[in-house]
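Complex shown without one protein chain; remaining protein chains in place.
As written, the chain order gives the labels A, B and C, with residue 1 at the start of each chain.
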Amino acid sequence: MQHTPIKGLFAAPFTPLHPDGSVNPEMIPVLVEKLIADGLTGAFICGSNGEGPNLTISERMAVAEAFVGAANGRLQIWVHVGHSSIAESRALMQHACEIGADAASAVAAFYFKPSSVDNLVDCMAQIASAAPQLPFYYYHIPMLTGVGMDMLRFLELAGQQIPNLQGIKYTANTIWEFQACLNHFGDRFNILYGFDEMLLPALGAGATAAIGSTYNFAAPLYLDVITNYEAGRMDAARKTMNMLIDMVRAFVKYPPIPAQKAIMHMLGVDVGGCRLPLVTLSQASYDALKSELEEIGFW
Amino acid sequence: MQHTPIKGLFAAPFTPLHPDGSVNPEMIPVLVEKLIADGLTGAFICGSNGEGPNLTISERMAVAEAFVGAANGRLQIWVHVGHSSIAESRALMQHACEIGADAASAVAAFYFKPSSVDNLVDCMAQIASAAPQLPFYYYHIPMLTGVGMDMLRFLELAGQQIPNLQGIKYTANTIWEFQACLNHFGDRFNILYGFDEMLLPALGAGATAAIGSTYNFAAPLYLDVITNYEAGRMDAARKTMNMLIDMVRAFVKYPPIPAQKAIMHMLGVDVGGCRLPLVTLSQASYDALKSELEEIGFW
Amino acid sequence: MQHTPIKGLFAAPFTPLHPDGSVNPEMIPVLVEKLIADGLTGAFICGSNGEGPNLTISERMAVAEAFVGAANGRLQIWVHVGHSSIAESRALMQHACEIGADAASAVAAFYFKPSSVDNLVDCMAQIASAAPQLPFYYYHIPMLTGVGMDMLRFLELAGQQIPNLQGIKYTANTIWEFQACLNHFGDRFNILYGFDEMLLPALGAGATAAIGSTYNFAAPLYLDVITNYEAGRMDAARKTMNMLIDMVRAFVKYPPIPAQKAIMHMLGVDVGGCRLPLVTLSQASYDALKSELEEIGFW
Partner (left out) sequence: MQHTPIKGLFAAPFTPLHPDGSVNPEMIPVLVEKLIADGLTGAFICGSNGEGPNLTISERMAVAEAFVGAANGRLQIWVHVGHSSIAESRALMQHACEIGADAASAVAAFYFKPSSVDNLVDCMAQIASAAPQLPFYYYHIPMLTGVGMDMLRFLELAGQQIPNLQGIKYTANTIWEFQACLNHFGDRFNILYGFDEMLLPALGAGATAAIGSTYNFAAPLYLDVITNYEAGRMDAARKTMNMLIDMVRAFVKYPPIPAQKAIMHMLGVDVGGCRLPLVTLSQASYDALKSELEEIGFW
């Protein structure tokens, strides 16, 4: 598969839920329009922030269809297909291809975990081969999966074994390894950075694209960081980044996905609460978070 | 739900697979007959050893039906319904009830993880309520799920909130907490011990029932340990236990589920290989394991 | 060095401190007399419970001298000499030998950590060789040091390389490995069990000796467990053990060393508070602990 360089920001949308916990598909077009208006390149759906692992297979497919339909080619839709069962991942991958998604991506299996880079490549190859014509990205997030392999070695091996591999969603603090991936494989793979709060350092390391949760509601500020960085205005970039870091520090006092769904609500976009084991922010926490975001000048 | 005390050994069967990785349902009656012949009380299916998290929902349901059908009331069949998605767990729980399984059990969610005992109880209550007439067991296995809560506090809270809670499959080294569960809740809940290699110490702590993987192929030896223990012949019990520990030490040099599937094959019961990320033992490892088991007198 | 089998309980005394944090040597003879009166075999000093790592080298030497002097041959005194610096450990080991201690013991280095069993054996050999005529024990406590190696392999290698190795203080939940050590090396080494709250299971596994913190203030109850166990009265042994487990569960709600120093005070033995980073129990916690111990019938 030919390499197509990717540039810009991808949001990882929160899956909108009704008060009873069922998926609320009517909100998906609203989210898509907001992301297009905010200047995003794409959406990475049904990942961690989209509560993919909390949804059933059929719900995940329905959400994917709703996003692809709403985007209608105006926003790239990447579908997360990771699952503890590779057989289910393959079904999700085939479905993503059939409905016209732009790419698919999977985390490492997270009950039984890959024991080596080779084993991880074998797993990803088995998933990716379910739809060989669909671009595939490995979703590296050791913090949540407990699987932390050498990503350069992964790219070296997976590049040989997975024809439709297009890169990595790299969600880890180890920016030096991220930079080495860009340095050695950047002409062949897209390595998208996944920690919003370290976007500026990642730009310094050579990042050109990123995927994150706060891009759902703060993308214009991050795009401002990128513009200033590219223009060599590091002080201006850092100033905005400082505020964005304070914003992240404010909400990570709470469970982060519920807290960000609350921020969406504060902005007038009701994506509902979360499914267990995730919880919904209490009213007191909601109010405290809203006030703190006001104090730091986020609103 | 009334408390029904449980006594004896439950095997956690390996799901038989064809060489192409598909489920091999014809072997299930063979496994069931062996377990009945070996004196087991029940089978705990589609758990870790049954590669439940590697199977699709429909495969898990098919496996459960095959076990319930083959057992036909002669062996208790407990169905593991744990999943990263509680909605899928509920479907599995309802299905287990409909097909006439004797009980269901679930691990804690293992992608997003419960953050407190209360949160864990809420999760288990949501699963268990999908089939209120089916006995339910929490499957405590912090080593694999990363969720390690206080089990006494769990029983205290869950006992109030989950009417069909019947106990815990307790798979952890912390025998003192296991003993405290038996001491304070043993008249109300069944606490089955889950580490085969510590069965003798668990008996000393008051265990009357256990669930494990090596009971698939070595149950008569463990039943011998129990008989000797109950007759006060600690030296005889310990002597057999010593050999069983050596057996476990021999196979845990390899990935344990593939290694035990190999032991089944050595015994003439072909349950096939494993699904990724689990692998199948190489021939060299197979031969080395077979030899070592011979050296320690296991055959 | 010839193997001398060890039987019975060793307490790990709390180092008595003055209100200003300095060592209070006058209390040491009081502790020794209590341990002798309570039927203990020995004392394991300056280990975790003795806050060895919180003391200076000269304080550790002074404490060792005070214990050896007070015991005067009536109680075995084992001196913990573990340190992040092996050179300091060697000095402590030589000193322990010179003052007539009965044995020395060391944890694995805990800043830079051994990377393999071989490396761990090399480290212990370098310490033990500082006083080749003094019996030496490896202190296995992975929970605190983060060093968890295969103890059978350790005994196999260390048995060849460390002439004065006499065994292991085995402080871990993995009773099956403990049992395997006894089974394969019990005629050559003493393997003393280190988790008080699992003494009964450890006896079932073959333990004949143990070292622990609660033996400072509850040894007669544990000796009662041993007596009942040896007489085949498992129910009586378990009944006392149940209460002792409740006692441990009561104090581990608090930082355990400060909480146990508080229990000593409740019993009229003032060993003072702790040094940072350990703290001293607040009066409210002291009172709550005292009440809870009363409720469970410990007093």
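Following the convention adopted for this analysis, a contact is a pair of C-beta atoms (placed from the backbone, for glycine too) under 8 Å apart; a residue touches a chain by one contact, two chains touch by 3 or more.
Being a predicted model, the structure only gives us computed values, none of them experimental.
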For the full complex, can you list every visible chain touched by the one that's not shown?
A, C
Contacting the left-out chain in the complete assembly, out of C:146, C:163 or C:232:
C:146
Residue among A:35, A:55, A:175 or A:257 touching the omitted chain:
A:175
Given C:104, C:123 or C:200, the residue that touches the chain left out of view is C:123
Given the contact definition stated above, which residue among A:205, A:226 or A:264 touches the chain not shown here?
A:205
Can you tell me which of A:44, A:110, A:170 or A:195 touches the chain that was removed from the display?
A:195
Provide the residue numbers of chain A that touch the chain removed from this figure.
152, 173-176, 179-180, 183, 195, 197-198, 200-206, 232, 234, 238, 241-242, 245-246, 248-249
Touch list for chain C against the chain that is not drawn
48, 51, 53-57, 59, 83-88, 91, 108-115, 119-120, 122-123, 126, 144, 146, 255, 275-279
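We adopt the following convention: only the chains that are shown with their structure count from here on.
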Would you mind working out whether chain A and chain B touch using mostly the same residue numbers, over half shared, or mostly different ones?
same
Between chain A and chain B, what's the gap in Å when you average each chain's C-alpha atoms?
36
In whole angstrom, what separates the CA-based centres of chain A and chain C?
50
Sequence positions of chain A contacting 2 or more other chains:
none
